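Quick one: the structure is below, and I'll ask about it shortly.
Note that one protein chain is taken out, while the other chains of the complex remain in position.
Coming up: subunit A.
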Amino acid sequence: MADKTPQSAASATEADKGYWAANVRIIIISLIIWAIVSFGFGILLRPALSGISVGGSDLGFWFAQQGSIIVFLALIFFYAWRMNKLDREFGVEEE
């Protein structure tokens, strides 16, 4: 475990600002998808999707009961992978 970094994490360089802005952008995109599959497809947009049938019901029902959970999983793993890569790109990862 790395506790030896003398470098102050507080010094906000241009690169640091770039890292944080990139992180916030990834978060916003991910949360838009998060909201679309659950509140969107699962609830509010369900009537609009009612024409697409999935095994005895419709696509909105599937998103509400299963689809949104699968997308949530994909989002978290994507975020972990993307951020661990971003950490290295900006050299802010733990040693």
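Definition applied: contacts are C-beta pairs under 8 Å (C-beta built on N, C-alpha and C of every residue); 3 or more make two chains touch, one makes a residue touch a chain; residues count from 1.
Quick note on the criterion: contacts and distances are computed from a predicted model.
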Choices "ABC transporter ATP-binding protein", "Multicomponent Na+:H+ antiporter subunit D", "Cation/acetate symporter" or "Quinol oxidase subunit 1" - which one is the UniProt name of the chain not shown: "Cation/acetate symporter"
Where the unshown chain meets subunit A, residue by residue: 1-3, 5, 7-10, 12, 16, 19-20, 23-24, 27, 30-31, 34, 38-39, 42-44, 46, 54-58, 61-62, 64-66, 68-70, 72-73, 75-77, 79-80, 83-84, 87, 91-95
